[in-house]
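One protein chain omitted, others in place.
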Amino acid sequence: MIRFKIRLALILISASVLLLFGYISSPGQELEAPPEPLPAPPTNVVISDDPNDDGHTTIVSWQLSRDDGAGLNNVMAYEIFRSTSPEGEFLQVGVMGKGLDSYIDRGEKEKTRNGEPNPRYIGAGIDYYYKMRAKSTTGTYSEFSELVVGQAKNNWYHTGKTNIMIAVLIFSGLVIYFITAAKRGKELYVRPIAGIDAVDESIGRATEMGRPILFVLGTGTAADLATIAGYTILARVAKMTADYQTKVLVPVNEPVMLAVAQETVKSAYMEAGRPDMYDEQNIFYVTAMQFPFVAAVCGLMIREQTATNFYMGIFHAESLILAETGAITGAIQISGTDQLAQLPFFIAATDYTLIGEELYAASGYLSKEALLLGPVKAQDYAKVILLTLLGLAVITWSFGWGFFKSLISTIS
Amino acid sequence: MRRQIPLYIVLVCGIVFVIQFFIPSHESEFIFEYGQDWVMVIGILALPLGIWSYLRKTWLTAVKKPKERFFAGVSLFGFAIMMLTGLKRESLMAGSLYMELFEYVLIPIQATIFSLLAFYIASAAYRAFRARSVIATMLLGTAFIVMLRLIPLGPISDVNQALVGWILSVPNMAAKRGLLIGIGLGAIATCIKIILGIERTYLGRD
Amino acid sequence: MRKDLVWLFAGILFFGLLYLLNWGVKAISTDLLVWIGAFLTLAILSFLYQDNAFYKFAEHLFVGVSAAYWMCMGFWNTLVPNLIAKLHPPIVKGVLPAIAEKPPEYWYIIPAALGIMFLMRLSPKAPWISRWALAFIVGTTTGLNLVRYLRSDFLGQIKSTLIPVIVVENGSLSVGGSFSNIVIVVGVLCGLIYFFFSKEHKGLFGVASRVGIYILMITFGASFGYTVMARISLLVGRMRFLLGDWMGLLQ
Partner (left out) sequence: MNPDNPKMGFFETIANIDRRVIFLFIGFAVIIPVLLSFSCTEEATPIVQAVYDEIESLPEGSKVLISFDYGPSTVPEVQPMIDALLRHSCEKNLKMYMMALWGTGHNLISESMQDIIEKEFPHKIYGVDYVNLGYKAGNQGLINVILTDMKKMYTTDARGSEIDAVPMMVDIRNLKSFDLILSMGGGFPGIKEWVLFGGDPGNIPVAGGATAVSAPLLYPYYPRQLLGLLGGIKGAAEYESALIKGYPKFKTHSHPAIDMMGPQTVAHIVIVFFIVIGNITFFIGRKREEGEKREGGVIK
């Protein structure tokens, strides 16, 4: 406490001394305090539009003050001011350290704030006036730079995304090419995927045992890609169960997923010529929350004694709870997910696992349809391109040739 | 025709949302923000469908299976209580019966089910981690080394610590990248298949 | 059914014993809510032994309560502010005064219409119309996913694999650093080769694919081993609740 008092006293004393000094040395009082040399202001200030935004940002660039890093060498920072009129009130919008020669002025998007005009707002097509000054290391300021004016524009193309656009176009081109090639009757080979090969056998087993099959589409949303891949496998499973007259249970945790799963199973039964076998009650909504859903599915496994369990889609922490409960009942379990964190548990606790990309490839593999196999081939070609580029880049770069490295860097 | 319209909707929506990514203008921002918001709103509007499925199934169970009647009743009772207490906006404030039920019924069960993982991770490790093949040995070996880091073993611990650090930052990183690149390619191909209407299982058929 | 009765009896015995043992001796909780929490916790844990009436009770209660909880949350937190308040702000004056002042946004008729279309599934006459809403959801999400994957998962990973395989540190060759970088580059390449689908994994290609799956297994093993800690922590939390908050055995 005492120490604080002493410090406070010291601070107060030094502050009053400073104040006094400031009073004495203020203009008008011709005292002989040595005039400190002021830094020169930055020059050639230019206001341009940020080409990749929706009209709320400008870019301020300038030439460094001649005292920045040279001359008096006393510039510490630059201060940037903006106003909507040349003689209006200028708002300090940014500070940049010495040696820097541009500033991105990101305005706010709300015209008004709490019913009053928002001073930080920047809108498209409005003239904004800027001026700048340099701040010296001792806290003095240069003159203001000349007043300049500029506008922000609402832009229609993001120049920084051209690379991604090219990548999308190339990849889409590959996909479409291989689909048409396959349609023309070109044979496409797909390597065996153990998890998918086991589907038929596991359904046969459930039929022999006279027990139902469980299909869990995960705890993602209905439109997630892994869930959509799950529907394809569900369609296949449902078609087979219709043939074998085995019951398939599909508990879901999302109403949209419920609708899709019902449609999928219904269509599969119709395709198998057994629409009479379809029972909507077997595809049911439990609850949207993760753990209540898991509790109910675990209970279902034990009470219905499901012989084969499928887990296809997005899974979170529940993956291991489901897989271990399934192991207790002695069910054959086939899983597939693109969630990296859950793959280890599926691999350890289920019999077969579709790892990441294998899940997406499963739809093509299952149907053997040219339309669905084409994209798989395109994926592989994209991989070849990547492998080659990456290999070349790393090797050549290590020997000092940076061409491929910079090529990849610009692409990504 | 009925089957064609949804495919066109997918095509148009898909392409619009891909294109908006390349357009920074505020019209594009508008589409981006609203599109996401709308998907969420539709998801909530669809909830009655799920609730209907749940109620019907539980009710039918209660009617058809006398043995299950008690449990179906418990479920419906819980549902009714929570619905009634959640009818008012104020119920979402702390201290309401609705939030109390959340706190003292949902949370303990949720946390306990989550904690079952401590048991299951042990039984899964015991069952799966057998050196049956090279692949299984890799899995088992790494898991073993990583688990050892928590067990005090004198000087071995220091070496192990360093080894775990290396495994996590080198091979672990490499495999994750390979996986993510693969998943990325597969996901993009799937997206293109969906947008072009090649992948359409999810729409069912008439 | 008889087995369930045995469980019920065992449960009553357990709680009764606890009650007798603790009454007036230990600082067992006198809070009814804590007892409810403890009962439900034990009911779920009993599933580890086998499925039984207590677990079934907790499970069914949990499902019912959570279904309604989610419904109310969705209504108040999403539907009211994001749909009702947008279409007709004054209606939410009583609950969300901040939004009530804003002008209505009639764009929101579109999701409302799509939502209703989706519910048409329940109508016997025109269930097909629900597919339009479904198509909107899938189309929108897929479009967004496409660019999201393209940008983050995939291109970002390629860029960060660009590392030199010969690491020079302070003017001399760093063997350890070079080795690690070689492992990363080879690991990524072999991992990708494992995911080749349209070519048979034979010969050199097969070897690379083998190396790929080995490295994947190392990763999975490491994640598995690493997660054990987090899962044990969860159990410690539950045990603290049972032994401390409920039974009062911990300081």
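Order of writing sets the chain letters: A, B and C. Residues in each chain are counted from 1.
Going forward, contacts are C-beta pairs under 8 Å (C-beta built on N, C-alpha and C of every residue); 3 or more make two chains touch, one makes a residue touch a chain.
Because the structure is predicted, anything quoted here is derived from the model rather than measured.
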item: Visible chains that the absent chain touches, using the contact criterion stated earlier; value: A, B, C
item: Per the touch definition above, residue among C:10, C:48 or C:91 touching the missing chain; value: C:48
item: Absent-chain interface as seen on subunit A, which is shown; value: 1, 4, 7-8, 11, 76-77, 95-98, 328
item: Touching residues (missing chain, whole complex) on subunit B; value: 118-119, 121-123, 125-127, 129-132, 140, 143-144, 147-152, 158, 161, 165, 168-169, 172-173
item: Footprint left on subunit C by the chain that the document does not show; value: 48-49, 226, 228-230, 232-233, 235-236, 239-240, 243, 249-250
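Just so we're on the same page, only the chains that are shown with their structure count from here on.
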item: Chain-level touch network, classified as line, ring, star, complete or other; value: complete
item: By number of C-beta contact pairs, the top two chains; value: B-C
item: Centre distance in Å when subunit A and subunit B are each reduced to the mean of their C-alpha atoms; value: 17
item: Chain centre separation (subunit A, subunit C; CA means) in Å; value: 18
item: Numbers and ranges of subunit B residues touching at least 2 other chains; value: 18, 21, 39, 42-43, 46-51, 54, 106, 109-110, 113-114, 116-117, 121, 125, 139, 176, 179-183, 185-188, 191-192, 194, 202-204
item: Per-residue overlap in subunit A, given as positions that touch at least 2 other chains; value: 164, 168, 221-223, 225, 228, 256, 259-260, 286-289, 291-292, 295, 340, 343-345, 347-348, 355-357, 361, 376, 379, 383, 386
item: Subunit B contact footprint on subunit A (complex, rising order); value: 52-55, 124, 154-158, 161, 164-165, 168, 171-172, 175-176, 179, 221-223, 225, 228-229, 231-232, 235, 254-256, 258-260, 263-264, 266-267, 270-271, 281, 284-289, 291-292, 294-295, 317, 320-321, 323-324, 327, 338, 340, 343-345, 347-349, 355-357, 359-361, 363, 371-372, 375-376, 378-379, 382-383, 386
item: Residues of subunit B touching subunit C in the complex; value: 2, 5-7, 9-18, 21, 34-52, 54, 58, 67, 71-72, 74-83, 86-87, 89, 91-92, 98, 100-119, 121, 125, 134-136, 138-147, 150, 164, 166-188, 191-192, 194-195, 202-204, 206
item: Residues on subunit B engaged by subunit A in the complex (per definition of touch); value: 18, 21-29, 39, 42-43, 46-51, 53-54, 56-57, 60, 106, 109-110, 113-114, 116-117, 120-121, 123-125, 127-129, 139, 176, 179-183, 185-194, 196, 198-199, 201-205
